[in-house]
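As you look at this complex, bear in mind that one protein chain is not there, while each of the others sits in place.
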Amino acid sequence: MHPLALNFDFLFSNFSQLTVTGLALGAVYAMVALGYTMVYGVLQLINFAHSEVFMYGTFATLWTVYFMGGTARTSGFALARMLTVAMVIAMIVSALVALLLERVAYRPLLKRNSPQLMALISAIGASFVLSETMGLRDNITRWLGLNDNFSRYVSGARDTRGLPMDIQTHQLFPIGNYHVTNIDLIVICCALLMMLLLDQFVRRSRLGRGIRAVAQDPESAALMGVNSTRVVQLTFLLGGLMAGAAATLYMLRIGATRFDAGFILGVKAFTAAVMGGIGNLRGALVGGLVLGVAENWGSALVGTQWKDVVAFVLLVVILLFRPTGILGESLGKARV
Amino acid sequence: MGQDVAAGPGETTGRPMLEVDHVTLRFGGVAALDDVSFEIREGEILGLIGPNGAGKTTCFNVMTGVYRPTRGEVRFRGRPLTRMKRFQITRLGIARTFQNIRLFKTMTALDNVKVGGDTNSSVGLLNALFRTPRQRREESETHQRAMELLEFVGIGRRAEELAANLSYGDQRRLEIARAMATNPKLLCLDEPAAGFNPAEKQRLMELIRKVRDQGFTVLLIEHDMRLVMGVTDRIVVLEFGRKIAEGPPAEIRDDPAVIAAYLGVDEDDAS
Partner (left out) sequence: MSRLGLPTMTLPPQLRGRPAKAVGVAVLVLFLYALPLLDLPIVTTPDSDFGGVLYTMATYVLVALGLNIVIGYAGLLDLGYVGFYAIGAYVTAVLGVQHGHWPYLLTIPVAVAVTMLSGVILGAPTLRVRGDYLAIVTLGFGEIIRLSAKNSDWLGGARGIQNVPKPPSVHLFDVPHLKWENGTVLVDVTNKTQAFVFGFVDYVPYYWMALTVVFIVLIADMLIKSSRVGRAWEATREDEDVAEVMGVPTFRYKLLAFAMGAFVGGLSGSISAAGANFIYPDSYQITVSVIFVAAVVIGGQGNRWGVMLGAALVVYLPERFRGLEEYRILMFGIALMLLATFRPQGLLPPRVTRRAKALERDLEDLETGEEPQEVTS
């Protein structure tokens, strides 16, 4: 099909489906975007390795399911319970990876007042280390002599690994000519709930005020007794929790993951954060949802192979007309 | 008002160089500047003073084209400074220094000044690549002029030092040299004596007079009364965004409104 022929027919006849599933996809983007936007707001740093924080969450989900004995026959209440536990574990794992990242890859540089670009290099290096470690896990366990115990977890280290069960989709209610499924609903509601909690936390709690203070003016914040190291840690922690939750929702929807699955999703999520206004929490939400829906509409119009192009073209267009993103942000000063 | 502009080579006509015409600047609901009007005449040294928060820096920024006034107009030699890009304003002939010293830290003193001097150069990349005679000539002129300026302000020996490694006083001088390199008609100095001891301030006053004697018009924002009284031809006083007095130093010193505005601030207070 010629790339410039826009398939409006397809778009309109499947509008509901594209939009609803786009929102679900966008919700996942949004949750990961929060991690990028928060770290950027507080440190003016692109946390390149956040995509791996997400990826570890997906594996945590997968392994929890293995561990709890999930099989193709697991369903209904047992499955729901399994996945809930998996989400909690994934959130914890992702948060821990994020904290480790902060401690090892960023804090030493920030303490030495290194140039910005070097922090980015450290982030890139950390991203490679994290993803390769996952991709070489079979070698690592072999080297540690633990091969037999963990073979199920580490085999096929560079392959796509899927959840052992098919998650049954139940059609719930129609919007337009599309029946919204339970998965769509769970993903969207879960994501919105978590983001609401985060928003309230940042807005109302003492710790949240600390984050906003450091984002606005680190020196004054320090003068007011805010411990900026703790604030940075907290920022990474919250981003990690969100990414972990997103990871489970992602597994719910896609069902499979890989050691490099974080990469392209990370790029998209960062794009969403910038689109919505970097440093702006609500912007990350809006950016993510807009991106998810736009991607779906775009791939309907010009074909799925151009899906990723749609994301970037959209970004450029938005930045052209609104250089500070959809919900705006004054450069250097984040509105968290 | 009456006092003539001090003598200098060339123009002493007292023609207005920069006119601030009923300028008002609002930030949100706050009027940072409220109907301010005055002019800077060719060849003079004009001082802009006022207590903290009076709007001096804001006024300065409006006059150098950084801010656009909400109402009113700023005219440079008759031309309004409306929608011009900052580098165009510099090319018109207005140069400035910065209160908190903003040099190009990783460049040498010489290069810092050359950047200012490059404003007068018109060659581009291709000329540079092929080292055409015109480029070589302009480059040599820029170099020559930069060295002269560095000597003029007194840091010729430090030409090849990184700006970041210069002493505080030398950095201030470098800022002045850099601004002068753009060949301005009007040179605006933003608190050039901040952080100086009395001996350095004395030297600075001499330098400013030397600058004016070269044919530049100077606008000076300063906190130090003695310096301002000693070196300026006329003074404009702001308070809460309004002009409260204007005239030669002798008049300003005795002006009750000015004294009231500065109540509690000793003349001898070196800020």
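Think of it as A and B in the order they're written, each chain with its own count starting at 1.
What we mean here is this: contacts are C-beta pairs under 8 Å (C-beta built on N, C-alpha and C of every residue); 3 or more make two chains touch, one makes a residue touch a chain.
All figures in this text were calculated on a predicted structure; none of them were measured in a lab.
**Student:** Among the chains included here, which ones are touched by the excluded chain in the whole complex?
**Tutor:** In the entire complex, chains touched by the missing one are A, B.
**Student:** Sort through B:G72, B:G156 or B:G230 and give me the one touching the missing partner chain.
**Tutor:** Residue touching the chain left out of view: B:G156.
**Student:** Which residues does chain B use to touch the chain missing from this display?
**Tutor:** Considering the whole complex, chain B reaches the absent chain at 64, 66, 85-87, 90-91, 95-96, 98, 102, 104-108, 110-111, 114-116, 118-119, 121, 123-125, 128-129, 131, 135-136, 138-140, 142-144, 147, 151, 154-157, 159-162, 165, 167-170, 178-179, 182, 197, 200.
**Student:** What chain A residues would touch the chain not displayed?
**Tutor:** Those residues of chain A that touch the unshown chain are 3, 40, 44, 46, 104-105, 108-109, 112, 114-115, 117-122, 124-129, 132-133, 136, 139, 263, 267, 270-271, 274, 278, 303, 305-306, 308-309, 311-313, 315-316, 319-320, 323, 331.
We take it that only the chains that are shown with their structure count from here on.
**Student:** Averaging only over C-alpha atoms, locate the centres of chain A and chain B and give their separation in whole Å.
**Tutor:** Centres of chain A and chain B (C-alpha means) sit 51 Å apart.
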